[in-house]
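A protein chain is absent from this complex, but the other protein chains hold their places.
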């Protein structure tokens, strides 16, 4: 079934190499996209709970726009529409980026900003799930609002949502496959291309699927490790607040 | 780019509406079927039913690890072959795009719903199970009358959120050559070269629908929060 | 065979493959290939002596072959190129059209011939055989930056929005896209010509009976002049939905095939 | 008080052991409860008090020794366990009312499902016991709308609706605000006066003095001392008991 991987394509490379190059783009998108998403997500999530109306409203607007349009459509907008809205020179420069960069950057921004909206909601949920007393205690000690957020609220909220962030990490790496619609030859696109070139649909898709599964496993283990690393001593790992909402393989803590 | 022509949107409205109807229908059907199956998957795991429980776990894990596009490809191209082989009919058994979409989305969503329900099951206070036991209620009664109603209450916002994502994901049925809202827009666009207008328009449609729905979720969440605080 | 058992036939059609197979004014599949298929269905009905149901399933360039293979579609009535690799997977009827791949560019870009494309970004549609063709040219020294768009409309948009310098596709499809553009004169073909491509209707491999039937119908049409009539209707006259005229006279190569129907790809 | 029918032990525990992993929560505990007796169990946190009474209706399963409730050994089939549970009512520290059901539904669910009563019968009975705990007027409300003291009284009524032979209480007042403690204790005193057999884990020493037939002191999973209230509070034998009483009665 997998012998297709060891045949050579028209360019003389093994189809296995095709898949691996697809994997490379998938990983690059997922990894860099994730840090974009995380950075924006934390800021916007904290903004959502801000006492300033303006900041809260802007954050809300961001979240609503970016999470309520399908990634597929957003992908299109980033790719085709954004360059037209930029100043002509810049737009042209963007459009003439050599492939695959011309597709990679829009895909990266699309996935980053889309996932950021979802991360922001998790961060907000984490902040809201903290006992009221934490902020009160910080205030009572005379800490400023900014310090309260920085030292008390956000560190705890992030720990609280590590399990649900796991699902967002998985989400972004799965959504990378949507980038094939703007011509980025990531893993799924390569699998499809192999299947079109060789008509060995089963072998091509099975290989890609196994890679996705392995990736998911790695991502999941990584998040478990992070969870354990940032686990607060003396708190039980299966506290109901620490919902293992998207625990993947078996029970949490089984690792 | 300059001089967008939105008049084509107006002309295309009936066709787009048909596409939207398809998206909505698919969402509703996959939601219903996925929820039923999801509850079953979650219960099997929660009750640690031998054999079935690990199977359910593996199923959910696999479904949640693969991109939906990939799952759609599998079901669309390969399942007919597999079923054909299983039925020894010598020929592949065709499953239309519609059925592929319904089956795929239901099975796919079931995995997500089951995770939500499973967490819901765990977040029901242990005392509830104990109280039910102490009152000598049977396991079936405990789940039907005590646990599941509370689980649905707790998880309904999350389930609805997932359903909004499901609705957005229906745009991926283009790989099945089905015509949902996105598909309808891109087909019209192909005929008269108005991709940008079409995509901007459907982005707006999705935005309006999904924002209203998530507004509903917010209201629900507020309601459940009140219901669960004493 | 199965059509007999089920009393129904499933026709795969394209949605924007003008004028072979696309959605007409009411989003119904219409086109040259569909007219041909109509005749085939009529013939099957005549043979069976009963009416059969005709189901239409939309297909696209990337799923049409798997769908034929897995039996979802009985016959694809589009504009699919017949070639050796594909013949290993599926069967084709006698040629119904002959085209050549060509480069479409913006007139303003000043490109004169394919050699000018060296090192430039070009676009082809995912799943079409232009992808392989461009890749081949690239390895043969033209050194292209190939991007693949999701469908012809997006490929065309890449060209018109300046993301790609040229769009490689069969000349007839490009002519259709160009005709639909708001100002066709801004678009120009490069003069280079490549090997001929023979289109056929596509169906499952190893069904000699069905192939004989399809080829029979097409050969009869070609002999009787019905084929040429259909050609005139779709290629030389205004067609729905916008009533544009492709004005694409029958090529010598196709005339030759009409005289001597064949599914050869040489 | 009710010493006459000395051999009708409602609960009989012999050498009961219970382990959580390697941790021994109960170490060979013996206890017998006669019909109509009121037993108070006290002891420091983690001493195994809850575990002890939760073994009696098999919410926890003991690992060794025997527990006989109403003549029924607690190792039997599921059916028999269910039978025992019907005869044993339990009230929890955290009430554990079903938040999505009204007070009335809370009280009628088990009688209908486990005792097979009709809706009307179950409701009559529920109203009877709700009156007994003095909140018949709250029947249509949801638990979340009641104060803690009211909720705990509903929990008592709910258990009573199954008309059990024994009632188990696990710190029924320790989750309550101080001024609600009394209303619940009064309800329990009322029950005791009617002759209900009761086992009660509590730190309310005033209540213990007032109603207990016997006080059991537990520590480290063992029964350290068992005596009538006068002896227990007046002249405890054991050092640990004395230390504990000093802390609690500060």
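For clarity, chains are labelled A, B, C and D in written order, and residue numbers in each chain start from 1.
Here, contacts are C-beta pairs under 8 Å (C-beta built on N, C-alpha and C of every residue); 3 or more make two chains touch, one makes a residue touch a chain.
Just so we're clear, the structure is a prediction, and the values are computed from it rather than from any experiment.
Participant: Just name the one of A:94, A:108, A:152 or A:184 that touches the chain not displayed here.
Facilitator: Checking the options A:94, A:108, A:152 or A:184, the one contacting the hidden chain is A:152.
Participant: Among A:61, A:141 or A:228, single out the residue that touches the unshown chain.
Facilitator: Of all options in A:61, A:141 or A:228, contact with the hidden chain holds for A:141.
Participant: Which of D:58, D:85 or D:203 sits in contact with the chain that's absent?
Facilitator: Within the whole complex, the residue contacting the unshown chain is D:203.
Participant: Which listed residue, D:27, D:83 or D:182, touches the chain dropped from view?
Facilitator: That would be D:182, which touches the missing chain.
Participant: Kindly note down the residues of subunit D that lie in touch with the hidden chain.
Facilitator: Contacting residues on subunit D, toward the hidden partner: 44-45, 177-182, 185, 203, 206, 244, 247-248, 250.
Participant: In terms of residues, what is the contact footprint of the unshown chain on subunit A?
Facilitator: 131, 133-134, 136-144, 147, 151-152, 155-156, 159, 232-235
Just so it is clear, only the chains that are shown with their structure count from here on.
Participant: Which chains end up grouped together through touches if subunit B is skipped?
Facilitator: Without subunit B in the graph, we get A, C | D.
Participant: Identify the chain pair joined by the greatest number of C-beta pairs in contact.
Facilitator: By number of C-beta pairs in contact, the leading chain pair is A-B.
Participant: Indicate the whole-number Å distance between the mean C-alpha point of subunit A and the mean C-alpha point of subunit D.
Facilitator: 52
Participant: Which residues belonging to subunit B are in contact with no fewer than two other chains?
Facilitator: 1, 77-78, 81, 174, 195-196
Participant: What kind of graph do the touching chains make: line, ring, star, complete, other?
Facilitator: Basically it's none of the tidy shapes, so other.
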